[in-house]
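In this view, the complex is presented without one of its protein chains, the others remaining in place.
For chain A:
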Amino acid sequence: MVTIGAIIYEPGSSIRNKTGSWRVFRPILDADKCIKCENCYIFCPEGAIQEVDGKFTINYDYCKGCLICVNECPVNAITKVREGK
């Protein structure tokens, strides 16, 4: 049910509404190469990169494939592949 004016009255709707469906390229993070500089974490406009148990991981439910992280990683630990391949 959409509310009048599409207003959201409860917090947490982004948990239900996944926004990663329009990705064309998928960034792949190689944890072995990662030096934990946090650049990708800072620059990701979607907040899709998280630090879990001391490792950086990408949440593909929200990653929209802009590839900013690929561009910003100083050690090329993140590479891109086409979705569906």
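Everything that follows uses one rule, which is that contacts are C-beta pairs under 8 Å (C-beta built on N, C-alpha and C of every residue); 3 or more make two chains touch, one makes a residue touch a chain; residues count from 1.
As a convention for this text, contacts and distances are computed from a predicted model.
Q: Name the omitted chain as UniProt records it, choosing among "sulfate adenylyltransferase", "Aminotransferase", "Pyruvate synthase subunit PorA" or "Sulfide/dihydroorotate dehydrogenase-like FAD/NAD-binding protein".
A: Of the names offered in "sulfate adenylyltransferase", "Aminotransferase", "Pyruvate synthase subunit PorA" or "Sulfide/dihydroorotate dehydrogenase-like FAD/NAD-binding protein", the absent chain's UniProt record gives "Pyruvate synthase subunit PorA".
Q: Where does chain A touch the missing chain, residue by residue?
A: Residues in contact with the chain left out: 2-9, 11, 13, 17, 19.
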